[in-house]
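A single protein chain has been omitted; all remaining protein chains appear in their positions.
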Amino acid sequence: MPDFAPVIGLEVHVQLNTATKMFCACPNRFGDPPNTNVCPVCLGLPGALPVPNAAAIEAAVKAALYLNCSVSSFSKFDRKNYFYPDLPKAYQISQYDLPIGTRGSLEIEVSGTTRRIGITRIHLEEDAGKLVHAPGASLVDLNRAGTPLLEIVSAPEIFSPEEAYAYLSSLRLLMLYLGISNCNMEEGSLRCDANISLRPAGSSTLGTKVEIKNLNSFKGVQKALAFEIKRQSSLLATGTPIVQETRLYDAATDKTLSMRSKEEAHDYRYFPDPDLVPMTFSPEYLARLRDNLPETPQHRAQRFVSAFGLSQYDATVLTSDPALASYFEDTIAAGASPKLAANWIANNLLSALHQTSTSIGACKIRPPQLAALINLVETGTLSSTSAKTVVFPAVFEKGIDPNAVVAEMGLAQVSDTTQIDQWVVDAIRANPDVLDSLRKGKVKAVAKLVGSVMQMSRGKANAALVSQRIAAILKDMHGIEISG
Amino acid sequence: METVREWLNALRTGECSARDAVTTALERIRTVDPQLQAVIAIDPERALAQADTIDRQRAGGEDPGPLAGLPIGIKDVICEKDVECTCASQILKGYRPPYDATVITMLRRAGAIPVARLNMDEFAMGSSTDHSAFAITRNPWDTNRIPGGSSGGSAAAVAARMLPCALGSDTGGSIRQPAALCGVTGLKPTYGRVSRYGLVAYASSLDQIGPLALTVEDIALLLPHLAGHDPHDATSANLPVPNYPAALFQDLRGVRLGVPKEYFIAGLDPAVETAVRSALHLFARNGADCVEISLPHTEYAIATYYIIATAEASSNLARYDGIHYGWRAPESTTLDEVYSHTRRRGFGEEVIRRIILGTYVLSSGYYDAYYLKALKVRTLIRQDFTRAFDTVDAIVTPTSPTPAFALGEKLNDPLQMYLSDIFTVSVNLAGIPGLSVPCGFSPDGLPIGLQILAKPFDEMMLLRVGHAWQQLTDFHLRRPPVCATSFSRPTTHA
Partner (left out) sequence: MITPETVAYLARLARIELNETDLARFVPPLQEILAYVAKLNELDTSQVEPTAHVLPLTNVSRSDDPLPSLSNAAALQSAPCTDEGCFLVPPVIE
């Protein structure tokens, strides 16, 4: 069986998180009762006219620049004509021959290798409404109709399902960094269609393209593509030609299914929308936007490594979400040591967020509180154990000042040498067998003394200081050396 | 009370209340409209309620606005909140817009009272008003003839003195041509001068709302309440609105009038040519400087227009699909039937013809040859006017090559009907303003219109020339045989 190599292109739709829709002042909001965020414009009523949302245009230009696209000085809106019940004007306002951005790229990393994937075009358009299928009828809800949508089309330069996954993750992260979309696949604010064709390995001619729709998660994209590669390879191996078609992904079975419905010829009859005037972007405007673009995730991670001495791994974890990265930087700004802050965030905070399904934005423990907690441990006021098991959970749950928790619960660590020495002496007296064991070279017996001191101090003794004082007292009073 | 000026005077002096005004207009409609069928619908209760509000305001010492109490007719293509708007089409039966067009908001704010929805060619596609799904409007000068179109209801209602004024819309001559054929005055403003928000689109890059009335003075009184920037219309011009009535105080001296030689062609009715030529003499005698000019691409205007207008229309009218509003063909059980039956039976044949033509010129493989080509020729037509206005202040032409034709005459010959727009469509393609004023009568007693054109946003020049013309002539004051004020005196209750 000859080897076939896939060629994949992805078409991603990103809903912009503007306050209003693309061409009207209706709220751009998810989850309201049907047909309540609608007006004459987004209902497509006769006589109503679209007026574009300046914020959506700016978001699109920023996205184009962030994805290294060239943004032409002149762009316009076109009408794409087709009939569908969720498209009330029977045309979608989109962009045809002069999209906002062209010829961009984005970097992906798959198993340690970095590749640049081309972006063919990025354009602005309006979303359609939603169809709900009921028995014997379909219901049309136009709340979503007119939502600003960014269509980002990759070049056919993705060569494996894993690369497709990496492309989507990377694109999503960039959009989150720009802050122009919530990129929530469940709510449909990020949607993806894939094109895939196979060709004999080493060949440069493209095979027959199959489009896959209904991809509702990144994993789904990866699985659907893997299925298609298998399906098409076995067809090609037996000399069966691939049919150019649109297939639907079924998440329940991880298979793609032919749509089978009679495919009607499409002729969208694009033409410039006469209701909308062209957009022009001056070099000054573009320079201003470019200068104010946020740092890319890669740059930020690099900076975390070089400026804060984090490991590459921690830096990547912390920059995987712009809100998390900012949280980290705010924690440092509030006085925490970078490495400790990275540990606390990457381990304790993330797992607590995960367990409680809380987003970083909704997290009650704010950076100054986390910084205060870290400092309590670092200065020895609070034991690391108390910090992790008692204070952090309380602060995480209630969003209160860690100092207050420590004071209220009497958790302040005892670092007073006189007190600790007294506890050590008492512990040695209470455990005479330990001295015998130590004299026989059983160094591990020290643990019993530590445990005893901790018990007496109800966990408040500074553990490091306890170990230090035990060693000193054993040496000075009993002539036993336990460490070199 | 016939002209807007007369109605407003009576209203201002208290000789006539707003309620009297509405009652009078409704009475006149009841008297003569059965012979003309210019009116699609009236809503007396609504109009009287607005009139009563105005009368109360006036009684309470409030200023109810400069047009307070003035009845106005609205072409059935402009949206009024909760008032059925059909565009004279079966497909929009039952459609009640939940919003007001910007011009309606502005007129109401000025105190004008919309009293009637006026007939038109379906979706403003036609030059005769016999392409209405509901009624054939007749010309008040000869009820066996068409009133012109598509704003035929507006022109006929004003000509027959049912209403002092009306709104029309003009995509290729739809205000000016019926104004000419009914012997009234009609203005198509510069594209972008009047908001299109709430005007049901036929061809978005050409459509413009404008007023029809008996005199240029009336047009000058109405225009300030229609013109201006509208943030709801991205193609609306953000330019100050001049003091239009001031144009009425200027005469013709020193005005340079261009007469395009391409407009005096074979097919021009001799009576029309005679009337326009004598108008030119009168202009010259009164201080205007008449010069021959050339608009060399005139002969390509109709072809250009019908490609662009139908292309835009095919897209604009795609939304009428029986799903979101209006009429749905009964017994359509599948989605496909809802679409294709509703659209086959809901649209008249002229509309279907234009949708198919427009679909063709945009379709894959034909776009460049037809649509793009037409957009380029549109540039040439615009340049003709730009050049002409380098040397003249206004251009004077016939509005229509012939007086009103007989009912049904061109119904089965679409191309002949299209060709009758020859003098009006270039104006929409160029986006410039155009005014039609009565300038004579044919031997059969049919009105003839004179078209005056000016630079973009120079409506002042049109009003100046038009008003000066009406100071020298009385064609605009002659009453047609079917005329409300000929058989009944206005009912006024002091």
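Order of writing sets the labels: A and B. Residues in every chain begin at 1.
One rule holds in what follows: a contact is a pair of C-beta atoms (placed from the backbone, for glycine too) under 8 Å apart; a residue touches a chain by one contact, two chains touch by 3 or more.
Note that the coordinates shown come from a computational prediction; the quantities given were computed from them, not determined experimentally.
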Item to check | From B:Gly111, B:Pro211 or B:Gly326, residue that would touch the chain that is not displayed | outcome: B:Gly326
Next on the checklist: Of the residues A:Thr114, A:Ser138, A:Ser203 or A:Ser258, I need the one that contacts the missing chain.
Outcome noted: A:Ser138
Item to check | Touch with the omitted chain, as defined above, among B:His225, B:His341 or B:Lys455 | outcome: B:His341
Next on the checklist: Using the document's definition of touch, tell me which of B:Ala25, B:Ile54 or B:Leu357 contacts the absent chain.
Outcome noted: B:Leu357
Checklist outcome for this item: In the full complex, subunit A touches the hidden chain through residues 18-20, 25-27, 33-40, 43, 51-57, 76, 83-85, 131-134, 136-142, 248, 259, 261, 267, 269, 272, 274, 276-280
Item to check | Residues of subunit B in contact with the chain not shown | outcome: 94-98, 191-192, 205, 231, 234-235, 237, 297, 299-300, 302-304, 306-307, 314, 318, 321-328, 332-341, 343-344, 347, 349, 352-353, 355-357, 359-360, 363, 370, 372-380, 382, 413-415, 418, 429-431, 456
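Methods note: only the chains that are shown with their structure count from here on.
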Next on the checklist: List the residues on subunit B that touch subunit A in their complex, please.
Outcome noted: 78-79, 85, 87, 92, 95, 97-99, 101, 196-201, 203-205, 231-235, 311-312, 314-315, 318-321, 323-325, 335, 339, 359, 362-364, 367, 371
Item to check | subunit B partner contacts - residues on subunit A that touch it in the complex | outcome: 39-40, 43-52, 79, 81, 83, 85, 88-91, 138, 140, 267, 269-271, 274-277
